[in-house]
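See structure below.
Only one protein chain is missing from this complex, and each of the others stays in its spot.
Read from first to last, the chains carry the letters A, B and C; within each, the first residue is number 1.
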Amino acid sequence: MAERYPGGMHQTIAAGLTELLGDSAVVRAVTQDQPEHGLPDEVLATTDVLTWWGHATHAAVDDAVVDHLHQRVLGGMGLLVLHSAHFSKIFRRLMGTTCSLAWRNSGDTELIWSVNPSHPITAGVPQPIVINEHEMYGEFFDIPAPDELIFISAFSSGEVFRSGCCWRRGKGKVFYFSPGDQEYPVYHHPGIKRVLANAVLWARPEHSADFSAHAVINQPAPRFNRPGIAEGVGA
Amino acid sequence: MAERYPGGMHQTIAAGLTELLGDSAVVRAVTQDQPEHGLPDEVLATTDVLTWWGHATHAAVDDAVVDHLHQRVLGGMGLLVLHSAHFSKIFRRLMGTTCSLAWRNSGDTELIWSVNPSHPITAGVPQPIVINEHEMYGEFFDIPAPDELIFISAFSSGEVFRSGCCWRRGKGKVFYFSPGDQEYPVYHHPGIKRVLANAVLWARPEHSADFSAHAVINQPAPRFNRPGIAEGVGA
Amino acid sequence: MAERYPGGMHQTIAAGLTELLGDSAVVRAVTQDQPEHGLPDEVLATTDVLTWWGHATHAAVDDAVVDHLHQRVLGGMGLLVLHSAHFSKIFRRLMGTTCSLAWRNSGDTELIWSVNPSHPITAGVPQPIVINEHEMYGEFFDIPAPDELIFISAFSSGEVFRSGCCWRRGKGKVFYFSPGDQEYPVYHHPGIKRVLANAVLWARPEHSADFSAHAVINQPAPRFNRPGIAEGVGA
Partner (left out) sequence: MAERYPGGMHQTIAAGLTELLGDSAVVRAVTQDQPEHGLPDEVLATTDVLTWWGHATHAAVDDAVVDHLHQRVLGGMGLLVLHSAHFSKIFRRLMGTTCSLAWRNSGDTELIWSVNPSHPITAGVPQPIVINEHEMYGEFFDIPAPDELIFISAFSSGEVFRSGCCWRRGKGKVFYFSPGDQEYPVYHHPGIKRVLANAVLWARPEHSADFSAHAVINQPAPRFNRPGIAEGVGA
């Protein structure tokens, strides 16, 4: 991995976003071994879209950080979930399912096809994206039906996979994108970088800048009981 | 509540199902104060569809029971979530959102309209179901977009609510149905009883009787690599 | 084609349904060259689910028959749309889109994967269905997002295709299933026969046996204006 990503995979992902989004995005990279996994309040409070990659050490992620992340997504922060992060605590909590899948690491060619070619996440993306060698992720992928299905991958071994999926959860938008195994230089691929940059733009908070999650409210005064409305209607 | 439901609300719900489903269903009722909330292995293992009502004491529900329930739903057990159980641990875990809503208890009339009149849950159900007095549940209801929206309620105070919603999670089917506040005799209503009976039939496991949740698999032999297939294609 | 389907493809499809559904289904086969394409009133009026295969001569299908079919589907008749019938008048009318796709006839292997393994259409269906040689249908398939996505196909040439898709239209259910090119003996395949039989059962009318399409109604008396309801609420 050090060979493919000398500064760490996170630096490559960050550099790809900066390359394509320029001054319109401030990109920061943090790692799991930092305190609070690099996501203390002051960082989360100033993050519009969070990109999450994880592998093997999901169980070591602090539940308090996950709680915080969860509230933040429900409050409007965008979340990009990458590759093996299908098993991350935050993704499983947002989905409510096992998020299981089929896999095999045998250097298959992966072709990523758009099934939603006018969706903003596919802008400027080749049809298909060709990844010469990659780990196979296959169906059945145990997720809730996506609100929008964007990409389906084919593997030279014969499998298919819903590799790009969108959901809204609370006020936040979630995009799962399966490419990105650590044994292949996937995040250097121009098509993959384009998808990530597009997805960051798509996942930005729409307009509810307070980032508080929806709360139960004891709704005040009703609106139909002004004199004359209800009893006279349709008479 | 003892007045409206002398044997307990659970007995009224159970009696309604038995009345409409007859011998085709074996109906059992359990309560939160039983050991394991009445849901030990041998009960869950022989339950096709579970109906869950809860209020105020959600936090007292044992996490181990919720874990078990969750696995069971993902494995194919149907789940009907009733009224204030929108805040139950099991529903929030399956949805991944806050499941918050607006409410007010002021005896509003509720009209329940089908927006999916050929769906099996609406068979034999009047359009609309009229509940003369009920607690108001209103939007915004913070749930994932339902896979199928079945009912929308109007309240005489002016609110609306997505009162009947279907989702698939794993192999299981989930139906949320909002009527059923303990201060009103809602579960005696013929239209409500019909919806519950229909929903039990709808939520039955389809065909995967093993009830194991989907698991990650290291997929064996690929299928495209027989000689001659790939290199000769399109020639 | 006479070699693969000596009695005609329609007879093979019909025989497959009879084999799997037995006495529970009365199966009839008609062809385009019959008067009214074999679909006069008395036939349509006694059909619960119609299976439609067509190729090359879509334009010759009588618009009056299509009008009748359309009303019938909106009234509750199930419709299975097979292979090249993606370009049939009835399917395009129900979808509202071009229903275009990518294709190539070069004997590719097709693997049909379920992405909805607890759906009734997938009961008893192998994962994947393997068709050794078939015409390729690929994305982008210009359809409305399916209400339920059931199957995705992979082709040995690298393409993918949403090959099994469900929609509700009016009171009727529509299932598109892409296998079935006339140059390959696809409808003799046990897995394909199983899907068709399952889909017939799934597409049956639910409960609105009148088969009339929804009509605009000038809704009578409102329901909230009984004395005391509206003006007293929330007081």
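Methods note: a contact is a pair of C-beta atoms (placed from the backbone, for glycine too) under 8 Å apart; a residue touches a chain by one contact, two chains touch by 3 or more.
Please read these numbers as outputs of a predicted model, since none were measured by experiment.
Novice: Which of the chains on display does the removed chain touch in the whole complex?
Specialist: Even though it is not drawn, that chain still touches A, B, C.
Novice: Which of C:Ala2, C:Ala64 or C:Ala215 sits in contact with the chain that's absent?
Specialist: Residue touching the chain left out of view: C:Ala215.
Novice: Of the residues C:Gly16, C:Gly138 or C:Gly180, I need the one that contacts the missing chain.
Specialist: Looking across C:Gly16, C:Gly138 or C:Gly180, the contact with the absent chain belongs to C:Gly138.
Novice: Using the document's definition of touch, tell me which of C:Thr47, C:Ser157 or C:Ser178 contacts the absent chain.
Specialist: Of all options in C:Thr47, C:Ser157 or C:Ser178, contact with the hidden chain holds for C:Ser157.
Novice: Taking the full complex into account, what residues of chain A touch the chain not shown?
Specialist: Missing-chain contacts on chain A: residues 76, 104, 106-109, 111, 116-120, 123-124, 128, 130, 147-148, 154, 156-157, 168, 170-172, 205-208, 214, 223-224, 229-230, 233-234.
Novice: For review purposes, identify every residue of chain B that touches the missing chain, sorted by number.
Specialist: On the side of chain B, residues 109, 111, 113-115, 117, 127-128, 138-141, 145, 148-149, 152-156, 158-160, 162, 221-222, 224-225, 227, 229-234 touch the unshown chain.
Novice: Could I get the residues of chain C that touch the absent chain, sorted low to high?
Specialist: For chain C, the residues touching the absent chain are 74, 87, 93-98, 100-104, 106, 108, 136, 138, 140, 142, 144-145, 147, 155-159, 167-170, 213-220, 222-225, 230.
Definition applied: only the chains that are shown with their structure count from here on.
Novice: So if I superpose chain A on chain C by CA, what angle comes out, to the nearest 5°?
Specialist: 180
Novice: Could you put a whole-Å number on the gap between the CA centroids of chain B and chain C?
Specialist: Inter-chain centre distance comes to 29 Å.
Novice: Determine the centre-to-centre distance between chain A and chain C, using the mean Cα coordinates as centres, and give it in whole Å.
Specialist: That pair's centroid distance is 33 Å.
Novice: Send over the residues of chain A in touch with two or more other chains.
Specialist: If we look for residues of chain A contacting two or more partner chains, we find 138, 140, 145, 155-156, 158-159, 222, 224-225, 230.
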